[in-house]
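Taken from a larger complex, these chains appear in their original positions, while the remainder are omitted.
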Amino acid sequence: MRSFQRGALDLRPVTLTPGVNRHAEGSTQVEFGHTRVIVTCSIEERVPPHLMGKGTGWVTAEYGMLPRSTHTRTQREAAKGKQTGRTMEIQRLIGRSMRAAIDLAALGPRTLTLDCDVIQADGGTRTASITGAYVALVMALRNLQSRGVMSKIPSLTPLAAVSVGVVNGEVRVDLDYEEDSSADVDLNLVATGDGRIVEVQGTAEHKLFDRKLLDGMLDGGLAAIQQLTAAQAKVLG
Amino acid sequence: MRSFQRGALDLRPVTLTPGVNRHAEGSTQVEFGHTRVIVTCSIEERVPPHLMGKGTGWVTAEYGMLPRSTHTRTQREAAKGKQTGRTMEIQRLIGRSMRAAIDLAALGPRTLTLDCDVIQADGGTRTASITGAYVALVMALRNLQSRGVMSKIPSLTPLAAVSVGVVNGEVRVDLDYEEDSSADVDLNLVATGDGRIVEVQGTAEHKLFDRKLLDGMLDGGLAAIQQLTAAQAKVLG
Amino acid sequence: MRSFQRGALDLRPVTLTPGVNRHAEGSTQVEFGHTRVIVTCSIEERVPPHLMGKGTGWVTAEYGMLPRSTHTRTQREAAKGKQTGRTMEIQRLIGRSMRAAIDLAALGPRTLTLDCDVIQADGGTRTASITGAYVALVMALRNLQSRGVMSKIPSLTPLAAVSVGVVNGEVRVDLDYEEDSSADVDLNLVATGDGRIVEVQGTAEHKLFDRKLLDGMLDGGLAAIQQLTAAQAKVLG
């Protein structure tokens, strides 16, 4: 039986708690079962050098794990003096996804930084981060608008993310850590509620996969994402 | 008027929430007003090289701030590739304080690591960290004992910490960020509930201070610490 | 018209030149049009710490670009003191792909390191690297066998990789730099000649994509990979 007594294509209990940080322009805590991530969205009225003078905005992301968010303690990246390849890969994925969620030209010469910090990890931290980041981003934009800094919120594309895997030949969505460790295939999907894909990354961890299995994973993942975008919409009112 | 409608020698509302992390041997969330820190205590059955074969244990601490725990976003130390001097200074202070709280010889060849991660900062993050770390440390030891790894918890010295400052000539305890920024003197005190000092660090930020003012700050600080150790005792049962 | 007067689903001229390095156990130069990568496979009779005593082997990869492999000079990572997130992402992808190509248990306690160094870049450096790495890996194993170090070559899964993109609404395989810069969707595919997938990474660069477009990209990519594995087989005899 899967954790939280759920079926193969069911999500864990998902909670989105906006406004968890009094300093950030936007923030949310996102929980997928025991996975818990705090996402803040910070706005700065400047853009990176390569965009200066072009009028367009930028969205970037950083990802980190508290040392004891994991089962055994992971060395602190700040103490080690560098970020791991995994961290870089994840924050690049979050950043790309968030840039797909917003009309950068309409944002104007501003930079939004999404900080995704994992407080407790139990599988799916990158997909939880993306799902929470969309909420924090929208809240930050509304904040700008309500403060009169921005007259109109740029056009948005609501999106969310979920992990999908093949465990013992069965397609499952939203894997927890234990399932993730034994999955034959591991796929992360970022998409809109109406099934348009932003990013798909599938890896044969222990077994190669064919088109049919990929289709099964995409079916499961897109259905779950529909639920996640509905949860986001509910929180965002 | 001070934040939370309090008097010069009053603490902000203090909350200690143990068990906030399902992976760590011990954990607590500590809040001093809007300052919020998650502390985990991790136990490893090994000691640093310089203690090998001596039978004694070790306690160490690491400190970090989420990038948007601060009013404006602070650069992530992991991305920058090094910890600031302030971070190092604080984690050394926490480590020393925790080593004073426990009989290291009785701990046996184990290392306890206290990770103090600031989720939201509003002044006094190092003193909140120490106050919470003592709770996380005790919980981790009880965990070891309940799992039968350790038959007897080493002798402990309950301790807590508070900041004290001089603002407009007045001694105040537990300064928030705004008060801290304008204080003439800034003092951090680590002590036991019965007034024995573990660490005192006083700095003339804008005005030198005399013995009398130092005495006033110590009086205020020790009284506050008595309340903090009482709060710890209550949580620890 | 595409470079090299080719159709939307055609590869650029592909050349695999084995034995380009007299020191390495296995090596190949791989060219996809103007993209040119030297891959060497080095064998060491030891495994990383986490595999010690388990009898199984390991395969890892590193990727680098010569500073002037690019249109304008890119800063040397060794001089900068760290590898970029892009480099890490790519070398992790190559390593995972190569681990899927070989039976690690049968390899025995050895580490194979695939170094992929881009001499000249014109799009598709990661997919060219993977395609060449498989050849270098096989040559290194044969080398071990011919020197009597290994009696039997572990079971292998021939695989190759290609980039696919959507440019002006058209699915194209093996994009050069110019096409890559303007593609709406960018997908990298690693697979076997018979259509089993090792890794798929698709990104909406400028436009979200639906299942139908994804299917078109997979069709094009898998057909191209079939040609690449045939080219590998020819070179390997």
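Before moving on, here are some points about what is shown:
A, B and C are the chain letters, set down in written order, and residue numbers restart from 1 in every chain.
Methods note: a residue touches a chain if its C-beta (ideal position, glycine included) is under 8 Å from a C-beta of that chain, and two chains touch if they have at least 3 such contacts.
Note that this is a predicted model, so its numbers are computed, not measured.
The complete homomeric complex described by this structure file contains 6 copies, of which 3 appear in the displayed model.
The rule is simple: only the chains that are shown with their structure count from here on.
Comparing mean CA positions across the assembly, the chain most remote from chain A is B.
Central chain assignment: A. Criterion: smallest distance from chain C-alpha mean to the mean of all protein C-alpha atoms. Here the spacing of chain B and chain C, counted between their Cα centres, is 50 Å.
Here the spacing of chain A and chain C, counted between their Cα centres, is 28 Å. The geometric centre of chain A is 33 Å away from that of chain B, both derived from CA atoms.
Those residues of chain C in touch with two or more other chains are numbered 82.
Interface residues of chain C facing chain A in the complex, by the touch rule stated above, are 82, 85-86, 88-89, 91-92, 96, 100, 157, 191-192, 195-204, 208-211, 214, 218.
Touching chain B in their complex are the following residues of chain A: 21-24, 27, 34, 38, 40, 42, 44, 62, 64, 66-73, 76-83, 87, 113, 115, 117, 119-121.
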